[in-house]
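Heads up, one of the protein chains got dropped from this complex, but the rest are sitting where they should.
Labels run A, B and C following the written order; every chain starts at residue 1.
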Amino acid sequence: MAKLKVGVLGATGMVGQQYIRLLEGHPWFEVSFVAASERSAGKKYLDSVAGRWQMKSDVPKSVGDLMVEDASKVDRAVGKCDMVFSAMEMEKEALRALEDSYAAHDIPVFSNSSAHRWTEDVPMLIPEINPQHLDIIPIQKKRHGWKKGFVVVKPNCSLQSYLTPVYALMKEGFEVRKMILSTMQAVSGAGYPGVASLDIVDNIIPYIGGEEEKSEKEPLKILGRIENGKFVNNDSMKISAHCNRVPVVDGHTACVSLEFGIRKPALEEILRIWKNFRAVPQELELPSAPKQPIIYNPENNRPQPRKDRDNDKAMAVTVGRLRQCNVFDVRFVGLSHNTIRGAAGGGILNAELAFKKNLL
Amino acid sequence: MAKLKVGVLGATGMVGQQYIRLLEGHPWFEVSFVAASERSAGKKYLDSVAGRWQMKSDVPKSVGDLMVEDASKVDRAVGKCDMVFSAMEMEKEALRALEDSYAAHDIPVFSNSSAHRWTEDVPMLIPEINPQHLDIIPIQKKRHGWKKGFVVVKPNCSLQSYLTPVYALMKEGFEVRKMILSTMQAVSGAGYPGVASLDIVDNIIPYIGGEEEKSEKEPLKILGRIENGKFVNNDSMKISAHCNRVPVVDGHTACVSLEFGIRKPALEEILRIWKNFRAVPQELELPSAPKQPIIYNPENNRPQPRKDRDNDKAMAVTVGRLRQCNVFDVRFVGLSHNTIRGAAGGGILNAELAFKKNLL
Amino acid sequence: MAKLKVGVLGATGMVGQQYIRLLEGHPWFEVSFVAASERSAGKKYLDSVAGRWQMKSDVPKSVGDLMVEDASKVDRAVGKCDMVFSAMEMEKEALRALEDSYAAHDIPVFSNSSAHRWTEDVPMLIPEINPQHLDIIPIQKKRHGWKKGFVVVKPNCSLQSYLTPVYALMKEGFEVRKMILSTMQAVSGAGYPGVASLDIVDNIIPYIGGEEEKSEKEPLKILGRIENGKFVNNDSMKISAHCNRVPVVDGHTACVSLEFGIRKPALEEILRIWKNFRAVPQELELPSAPKQPIIYNPENNRPQPRKDRDNDKAMAVTVGRLRQCNVFDVRFVGLSHNTIRGAAGGGILNAELAFKKNLL
Partner (left out) sequence: MAKLKVGVLGATGMVGQQYIRLLEGHPWFEVSFVAASERSAGKKYLDSVAGRWQMKSDVPKSVGDLMVEDASKVDRAVGKCDMVFSAMEMEKEALRALEDSYAAHDIPVFSNSSAHRWTEDVPMLIPEINPQHLDIIPIQKKRHGWKKGFVVVKPNCSLQSYLTPVYALMKEGFEVRKMILSTMQAVSGAGYPGVASLDIVDNIIPYIGGEEEKSEKEPLKILGRIENGKFVNNDSMKISAHCNRVPVVDGHTACVSLEFGIRKPALEEILRIWKNFRAVPQELELPSAPKQPIIYNPENNRPQPRKDRDNDKAMAVTVGRLRQCNVFDVRFVGLSHNTIRGAAGGGILNAELAFKKNLL
């Protein structure tokens, strides 16, 4: 099988670099097009990231030689790629228009950005949770009159540390009514240069702009349903999130307290559910899917970001410290790798799902 | 006025060093006796802390020349000090007996340890909150037949970051029914050598042994009352605490969500209450009391440990980010200096209160 | 005595903030004028640093209310201040012209910047080392036709960790011929936002642009002499510097190996020289001068930045680990506070010296 040709928009930024790295040697996809803001355009990719390349492995040779295109010139992508990953950092409205334009040029878009997260017929996907939300794509295409193009987005990185474990319980019939959580998020989540070292050495910052709102609202769409061609939020759950920045390179950690509805699982039942949880990405054996999406570490001081973020290609969620909550029903700690599971890896998994669903 | 002579038990450890440092130049107290485990006894204090002195300023000259005594030989203290601060690290039961023994030798004990925190007639004091708990001292003395000696303890350091702001609201008639909180605690809280650097560089640890239980139970005694010569816990509040260790030198931060009873204060009312909050240590102008016990920092990313821990001689609690909670009523972030307000400084404030109450 | 009115150029940046903080309560100087780039001009100082104030103590009230001026409009300063501290970050040539312009308006300039460091009649001052370099001021004034104004600069911050201890030996007749050193420099040296946290958490950067050249050349001017109205470099010393950035907030550390000329001091002699070293700032009892300019810490693992940077108001150099060098003659470790001794504190000490020398 010839590999699908993929483009990366915003290829010079940190998430873009992570896409380039993760797609190296991908069995289905091949990077054939890299684009960024006008400023970077016209240079070889290798030169454009000189002094800014944050990955441990080198720039893949085949990509290093590509010429960086101006992402705003959409016609430059036509014929060069079968789909694009969007990791552009732009003003929201302009980015929505740009992503639409790629779709209109018959190029499906898998976006990391928040631009389209609240567009009524754009699915916000975590393949282990709401793969059925891809069912809206025909409606989306029809509304716009797009033939092959469409837009799929992924949610904010911090959700990934706890939403899959919570969903796993809901799937087994345990309604979650209230959730209060505190995150301790890695500096890589702010991109590069991002957080100033003077703000984080011997310090923590108890605030990340916009992050609490996303953590509280996005799960409601992900756990929602399609009605009359639009997404309708789950309306039975309330979430309160405190988001903190900590001096950790990669890996977002969350301390979560949960209140269930009438049916309340015992702790052993929760452990059993998490252990046995498998979902569509595992059934379809998507290349980037973790074998065990939820890994429970029974040691009393885990998960820890440096020790657990890379579990199962950095695509698994690691949980630990499940115990009774004094105020709600149960509490636990969740952790995932924010720039892999929570960003580029998650975007690739979305595309793999779409591919297997014959949308590409 | 001649200064009171004070002893420090466990003087060579980190909290003990903090006592030595904070008592330098104290207007009422003067260190005249230092004791530690048998191992350190018999050396000059200066020599006993060589290579282990963690304070920024030098060992005070007058203390450096004192001979370190074996803390278990209580009679060595008799005549040498009018009271002691206990910062010993020992097995609990043995420590209880040791502290009792000092009291029995007519030497009041102000303890940092958890040994006597749940003794039914030992007050666990935060002078801004429950100064009236000192009223139990005559009962305690009578039960033991002690003439001048008694035992007062302070609670766990992590409470200090949020309990005073919460109490300030309760004092104004706003009952707090539920509290879910997450702490991010400094490494100095674990003493020296304490947390291994391999566990905390580029990492956080979502567990501190025993800390969650203390955070959940101790406030109930502090907010409780004396009945029939014993302390009775506050029974209307439920607390759930997630305690985390983070790579910060000093300063414990807490993210707190509160649910009130029927009366619910507006945000502006809370700000007003915190701003105006003054308590007994301020009225009595105790030397170590912060002028403003609760400082609200209105910037959206504060308090931060490195920037706010030293506020008002490191004795104030700094709060910030007061806002509505999606699940409970309100939430905020609190911070205090764990080895000063939360340890030695808090112990000294307890002694200052007792002094002004003519208990010394 | 009425205090001298002083202005701070670049008052909103990190070094500028440090000036504001250190000048609070200064016995001779009083901040009466704050200026910055055009962008910040027109706001109250308090507002201009909102969210960017990096000091632990609050913005001094009297300064917070000052209106920030556009530093390029020099006539705005006339009559408002008797001298200025320059901490502007600008293109070098433009900054030279700007500083000259203040001098031409009868306002002496004490600069932190590197703009004028190599101007032939501008003294680069460390008051403990080359106070006599102020003798060039009349020549400088005459050349420009300035009546009261002049320009004095301070050297790069990293020098301060080792040059005074080295000079102390030279002063006693021990010529230093070769010096190889490695620095480990704090992130505050790069200003704010400065070093990205992603570059420094669990990492070090073995490069600081321009720093090695400064470390190798500036000492030669400082240790040089005035000849025919110009500075002539010391030409008997060779320096090689490796400069590294490390995850430390404040405090530059240097590992130094020295080769002497024919006369070689014994280790005990060096210790004695350092212990007894006093210089003009100490003799004149300048308010910001450390009482003991060189503090030797005999413990085998000192100096350390967090523990020693604040010694003597953060104005002393702390040294340690003096021992034989296998290749040269001796080696040691030096440390000083880069944003106080190495920046604002050093600038203030320069002005204090000039004041006592009747240049203001």
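As a working rule, contacts are C-beta pairs under 8 Å (C-beta built on N, C-alpha and C of every residue); 3 or more make two chains touch, one makes a residue touch a chain.
A quick note: this is a predicted structure, and the numbers were derived from the prediction, not measured.
Asker: Need the list of shown chains touched by the one chain that isn't shown.
Answerer: A, B, C
Asker: Given that one chain is not shown, which residue among B:Pro108, B:Pro206 or B:Pro247 touches it?
Answerer: Answering carefully, the residue with contact to the hidden chain is B:Pro247.
Asker: So one chain is hidden, and I want to know which residue out of C:Pro60, C:Pro165, C:Gly194 or C:Pro247 touches that hidden chain in the complete assembly.
Answerer: Considering all chains, including the one not shown, the answer is C:Pro247.
Asker: Please pick, from A:Gly25, A:Gly51, A:Gly145 or A:Gly173, the residue that touches the omitted chain in the full complex.
Answerer: A:Gly51
Asker: So which of C:Ile204, C:Ile226 or C:Leu359 would be touching the chain we can't see?
Answerer: Missing-chain contact among the listed residues: C:Ile204.
Asker: With respect to the chain omitted from the figure, which of B:Ser197, B:Asn276 or B:Asn300 is a touching residue?
Answerer: Per the contact definition at the top, the residue touching the missing chain is B:Ser197.
Asker: Touching residues of chain A against the unshown chain: what are they?
Answerer: Given the touch definition above, chain A has residues 50-51, 54, 56, 201-202, 249, 299, 301, 306-307, 310 touching the missing chain.
Asker: With the missing chain put back, which residues of chain B would touch it? List them for me.
Answerer: Output for chain B: 54, 187-188, 192-202, 247-249.
Asker: Suppose we count only contacts with the excluded chain; which residues of chain C make the list?
Answerer: So the residues of chain C touching the missing chain come out as 178-180, 182, 184, 199, 201-207, 216, 238-242, 244, 246-249, 253, 255, 257, 300-307, 320-321, 325-328, 331, 333.
We take it that only the chains that are shown with their structure count from here on.
Asker: Quick one: compare the interface residues of chain A with those of chain C and tell me same or different, with half as the dividing line.
Answerer: Same: when the shared numbers are divided by all numbers used, the fraction is over half.
Asker: Given that chain A is a copy of chain B, what angle of rotation, in degrees and a multiple of 5, matches their CA positions?
Answerer: Fitting chain A to chain B on C-alpha atoms yields 180 degrees.
Asker: As a quick test, compute the distance in whole Å between the mean CA positions of chain A and chain C.
Answerer: So the centre of chain A lies 48 Å away from the centre of chain C.
Asker: I need the residues of chain A touching at least two other chains; which ones are they?
Answerer: Only 199, 201-202, 247-249 qualify.
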